[in-house]
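A quick write-up on the structure given underneath.
The complex appears here without one of its protein chains, the remainder shown in place.
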Amino acid sequence: MIDLSTFLKEMISLPGLSGYESPVREPIARTWQPLVDELSVSKLGSLHGLRRANVKGDHHSVLIATHMDAIGLMVAGLDDGLLRVMSIGGLDLRILVGQMVTVHGKRELPGILQMIPDRLQDKSKAGSPPGITDLFIDTGLPINEVSDLVKLGDLVSFATPPQEMSGGALAGHSLDNRASVAALTLCLEEIRKFNLAWDVWAVATTQEEETLVGARTSAYEIKPDIAVVVDVTFAKGPGVTDYHTFAAGKGPTIGVGSNMHPALGKYFKTLADEMDLPYAMEYMPKSSGTDAMAIQVSEEGIPCAVLGIPLRYMHTPLEMVVLKDIQRTGRLLARFITQLETDTMEKIFGERKA
Amino acid sequence: MNPKIKTNLELPTIDSSQISLLERLSNAVSVSGDEREVRQIVIDSVKPYSDDITVDAMGNVLVTCKSKSDHPIRVMLDAHMDEVGFMIVEDEGDGIYSFEMLGGVDQRQLPGKAVLVGKDHLAGIIGAKPIHLADTDELHAAIPQKSLRVDLGPGNAGKVNPGDMGTFATRFVQAGPSLMGKALDDRLGVATLIELIKRHPNQIELLASFSVQEELGLRGAKIAAVALHPDLAIAIDSTPAIDLPRPDQKENSVYNCKLDEGPAIYVADAGTISDPRLIRFLAQTAEKYAIPFQYRQPGGGGTNAGVIHKVLGGIPVVSVSIPGRYAHTPVLLARLADWENTLKLIYAALNDLTPAILAPDRN
Partner (left out) sequence: MKELIQKLCEISGPSGYENNIREAIKKEVTPYADSIEVDPLGNLMVRKGKKTEGGLRILISAHMDEIGVIVTHVEKTGFVRFGNLGAAFPWYLPASRVLFLNGTRGVINSEPREDNTKVSTIDQSYIDVGASSPEDCPVKIGDVGVFERPFMDMGTRVASKAMDNRSSCAVLIETLRQLKKSPHELVFLFSVQEEVGIRGAVTASYAIDPDLGIAVDVTSVGDTPSAKQMEVGLGKGAAIKIRDSGMLCDPRVVRWMRETAEKASIPHQMEILRQGSTDAYVIQTSRSGVPTGAISIPCRYVHSPSEVVDVKDLESSVQLLLKLIGGPVQLK
């Protein structure tokens, strides 16, 4: 039995920034190992876990994609003992000031992320948020030690430790998207005792926060018939209450919009209704902002569904998720997989021929 | 042995027990107006070494260490116990609370921080809106404090009340020669003062004030000075080291003070012109014992000396600060060596101090 909180806390205590996912791939691989028939790593570092169908002859396959990479920073220069930075993934620079970080140099160094004080800055910039070149990291070490321990390209991750919150919530960095990796893991555990009619590819993708290149290349390699992408979505919270946001603790969202195949969305909705599982429909007309953007247009096209786990304070060092939502997402995925039949493709999409 | 040292006075050093005391002090929550936690640590630490301990009307801890000589000089040493933080002002339901800052914190330091709230130190988050939902105009302006909330998690609805205080949840760490933690302004001063009480020289009467509400306008020290009525006073505080490279690469001439250059002796700040006799005495003491020191750049800012020197008939004052980067943010950075040298300087000064210092007129 996988303990969700323990596994998730382990994952969000590790770096695994976009392009450099191996630190987090390791515990995921270890956890998936007994749950899949085959485990492999793609050319660009995505983790592929295959549960083979228990049927003979031709059968379909489904890819479940959850990205495992995290946002963070990279050392872009050394200036008088201080470190200059460049962001990895979409960071709001305004939330970086005053954060404790870990600099992954020759050894791990604690660092303080700060901005040039107004006093040293051009007067017109007083009170303004920092630009990326106004930010620096102070490791508190002497210049010669810093230049010995840290070099260009070294990674910087948030040092925020996981924090259990009241109401079954967990806060920390990188819950985007390790929360979804955890949901997929719970699903793998739940389907373990079932015979499957389809091949199931569980994929922890790389570089979603940068170029989606992990999902794109894994989809090309696996060539599934359909794909389900699980990513975090915006939870309602202070200052964010509009239609983009969903109550935390009230179940996953099912995406509707141009990246998703409408029939697949409807199918998930029916499943959730049958299960009496709380959920919300999430309308994303132009773009889902997820791996589905890359998978959808892979080769001849792959129908995608997108499930969202509501997350507060996305892309900050303290994101917050309600664990129950992760469990529900895992159950919904498991239900989806276990009821797949040889003819489900036709049931969902109808006859392809016009 | 440095040839400059003409005395066999043994100067104090900082060891692991003082560092672990500083760690406890830094991690304690004592926001201006509710300094209970630090007060308790102070009282427990100084009790065996003091002749009298009083907690006054505002919560200042006043400690007296008597002298063995007749008519000793009565020296007040002050360090403030309070730190910047916030007060919960409204329960918005669902574990979400609005808050108001206590003490000068730049609002740019707030988003995305872990905080501790109330006497039970409930874990909270000052969350930030996802970048995905922010429009371009928003990204070019600082996130206003008014729009931020403290989130204690959905299960903590109603668990704290308006009026409860909180501050950053940063945990103290040592990094090579440096110390990193919240509230090092002025827990470094508090730890120094505790150490000075433990080894107070006998020829002076030591009057220590661990004061409250410094961050709200030097309030506690004012009444402490009246109650203690000293002959002279030294404020021990932390002052910003802005010794960082300028973005335009020009020489930084407004650094205030620098790390690694020892205790910063104040000549003048926004509130005080230090007593020249005390400045000279401290500088001479530093030279005598070969303790590095620096003069803080005259300019804005201030310490409790600003109120102490104006009470009663007037009190000669000087301030000595431990340099620290990133004051009033979630994490400050100071050097162990600067702290140790500050302790050494004030300890040596107290040992050499006699009423004669105030014999000449102030000039």
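By written order: A and B. Residues from 1 in each chain.
The rule we apply is simple: a residue touches a chain if its C-beta (ideal position, glycine included) is under 8 Å from a C-beta of that chain, and two chains touch if they have at least 3 such contacts.
Remember, it's a predicted structure, so these values are computed and weren't measured experimentally.
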item	value
Displayed partners of the chain not shown (whole complex)	A
Which residue of A:S157, A:S174 or A:T217 touches the chain not shown here	A:T217
Options A:F7, A:Y20 or A:Y313, residue touching the unrepresented chain	A:Y20
Contact with the hidden chain (one of A:A29, A:L44 or A:I348)	A:L44
Of A:L50, A:M86 or A:A280, the one touching the omitted chain in the full complex	A:M86
Candidate in contact with the missing chain, chosen from A:I132, A:L196 or A:A247	A:I132
Interface with the undisplayed chain - residues on subunit A	18-20, 42-44, 74, 76-78, 84, 86, 88, 132-133, 151-153, 207, 210-211, 213-214, 216-218, 220-221
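Throughout what follows, only the chains that are shown with their structure count from here on.
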item	value
Subunit A-subunit B separation of Cα centroids, rounded to whole Å	42
Residues on subunit A engaged by subunit B in the complex (per definition of touch)	79-80, 82, 90-92, 94-100, 109-110, 112, 114-117, 119-122, 127-130, 133-134, 136, 138-142, 145, 160, 163-169, 171, 234, 237-240, 244-245, 248-249, 289, 312-318, 320, 322
Complex interface listing, subunit B residues touching subunit A	92, 95-96, 108-114, 122-123, 125, 127-134, 139-143, 147-149, 151-156, 159, 170, 173, 175-180, 242, 244-248, 252, 254, 325-326, 329-331, 333, 335
